[in-house]
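Just one protein chain is left out here, and the rest sit where they should.
Our next item is chain A:
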Amino acid sequence: MSSPRTAKTTTSDLGPLPTASARSNDRWLKLAAPFLVGIIFLGGWEAAVRIMAIPPYILPTPSRIIETLVSDWPTLAASLRITLAITFSALAAAVVVGGALAILFTQFKWVELALFPYAVILQVTPIVAIAPLIIIWVNDTNLSLLICAWIVAFFPILSNTILGLNSADHNLRNLFELYGATRWQTLRYLRLPAALPYFLAGLKISGGLALIGAVVAEFVAGTGGTASGLAYRILEAQYQLKIPRMFAALTLISLAGVAIFLATSIIAHRLLHRWHESAIKREN
């Protein structure tokens, strides 16, 4: 029980209970504050649109958007499913390819020297510029969208995991050497666990990027064919001047992004909370 903490919670020095309730207060604030901001923002929006009598094809009210979400749900939900399927497949491919390449690069320096520049080129070339080519080359629309989303998503995982694999403590490496650890043992017991926090940080970024990649690529493709994702719904609604529907699709994309961010954050916390500084609550 350090003194700074005692000073902060004067009457609560007797046991874990007050600390626990302080922590749950904290959590409430974390949920309530953004929620409140959201309510105020949406309320202001609704009021402004009504008072100024802005027509719905310029800016619909939030309530109108929600109505549209409900009435158009069957179409929108189908599109959401497609966009999410592309996003998650791309993210999974990014994890597998990015992770495997990172391991390969750190195990064989010459592979890294030979291939890393191309990974960078892939990363810095704007996806909107490559997407049309990929869509021409790959016959299957969904597959070409997946490839585009993958290109955007895989670099953060690759570069973060490489950084993590190389960040294992110097003395620990000496220790492994001392006990004659094989390359595989050093990878398994030292470098991979040391890389985990870095990998997860990369995953958080890539989750959002995979969604952006999936949406942008579909915008570029401009055609959905039989099965269309949310980006196509936005384009379609725009042509037909169904602006509330456009906003509804946009809302779904945002919500999906938030959900992906939350999910990756929770995964990271679950895996790291016992040992890594980033996931530890300091009590002073």
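Just so we're on the same page, a contact is a pair of C-beta atoms (placed from the backbone, for glycine too) under 8 Å apart; a residue touches a chain by one contact, two chains touch by 3 or more; residues count from 1.
Here, contacts and distances are computed from a predicted model.
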Task: Protein name, per the UniProt record, of whichever chain is missing from view ("Xanthine dehydrogenase family protein subunit M", "Tol-Pal system protein TolB", "Nitrate/sulfonate/bicarbonate ABC transporter ATP-binding protein" or "Fumarate reductase iron-sulfur subunit") - done: "Nitrate/sulfonate/bicarbonate ABC transporter ATP-binding protein"
Task: Contact with the hidden chain (one of A:88, A:116 or A:176) - done: A:176
TODO: Touching the hidden chain in the full complex, which residues of chain A are there? Just list them.
DONE: 169, 171-172, 174-181, 185, 189-190, 193-194, 196, 274-276, 280
